[in-house]
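All protein chains but one are shown in place.
Showing chain A:
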Amino acid sequence: MLFRTVKELVELAESRNKKISDIMIEQEMLMSGKSREEIVSRMEKNLEVMEQAVERGLKGVASRSGLTGGDAVLLQAYIEKGDFLSGEILLDAVSKAVATNEVNAAMGVICATPTAGSAGVVPGTLFAVKNKLHPSREQMVAFLFTAGAIGYVIANNAFISGATGGCQAEVGSAAGMAAAAIVEMAGGTPSQCAEATAITLKNMLGLVCDPVAGLVEVPCVKRNAMGAANAIVAADMALAGVKSRIPCDEVIEAMFRVGQAMPQTLKETAQGGLAATPTGRRLEAKIFGTAKNE
């Protein structure tokens, strides 16, 4: 085991003058006994699945419940008109995150990153910053290893599922992972990667998991959109030299404690939050015939 914390990961990378993605590949070789080629080629396959999901979502899909689908198309059309207020890369990331999660909600094939409900954030940001940074295929695969390294630490020190830690653990983790990967691809240092993760996670802290009718649709798709936006802004902040006053590992620890303190009604049980609003209940009744969780 090469690292257990973000601090160890960053120190290892910086002392050896390597990237976080390099350390993750090394650790995977150590743990699995597999060759670098085998590991990299498996990640390339995941990249292909992500690419196909984004493409499919941008063409427009609809879920069985009819709750989600088609927003990625709206966003792309809006970007093309050119009258947007925020930024092209930001909106492109948002639309591609939405695209992936709309495909997920439609029971299409996706790559869980770190989960299916949060599968849009990492590919959404990757395929958006790609248009600005023009990475090689190898660098795109490295993006996934860096995201994976951060997710690995979060998963082993806290949690990555909504049922155990709320949405902060799911979309929050995905956004923290994406932020570090963006920083590395943009040429930032491993320390800056950790700052970007810390800044992102701090702003996702406390986010509950409250899916309407228990479906991974409302509000999951839009939370992926905002997770992607959060990741890109945090990456820019870290690249500008902004630091988190609370170290990344302590933010992860705080996320764990917040998740433990969160009531069951707000951990993927569809019993609280948006799921328990009048409209949430009405949609549930419409889809299943009865509001089963009332």
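Criterion: contacts are C-beta pairs under 8 Å (C-beta built on N, C-alpha and C of every residue); 3 or more make two chains touch, one makes a residue touch a chain; residues count from 1.
By our rule, contacts and distances are computed from a predicted model.
Q: Which of "L-serine deaminase", "NADH-quinone oxidoreductase subunit N", "Na+/H+ antiporter subunit G" or "ECF RNA polymerase sigma factor RpoE" is the UniProt protein name of the chain not shown?
A: Missing chain, per its UniProt entry: "L-serine deaminase".
Q: With the missing chain put back, one of A:L91, A:I110, A:L239 or A:I252 would touch it. Which one?
A: A:I110
Q: Pick from A:F127, A:Y152 or A:F256: which residue touches the chain that isn't shown?
A: Within the whole complex, the residue contacting the unshown chain is A:Y152.
Q: Using the touch definition up top, pick the residue from A:T5, A:T164 or A:N203 that touches the left-out chain.
A: For the chain that is not drawn, the touching residue is A:T164.
Q: In the whole complex, what residues of chain A lie against the chain that is missing from view?
A: Listed in rising order, the touching residues are 1, 4, 24, 27-28, 31-33, 39, 42-43, 45-46, 49, 63, 65, 103-117, 119, 122, 144-145, 147-149, 151-152, 155-156, 159-164, 177, 211, 213-217, 264, 267-271, 287-288, 293.
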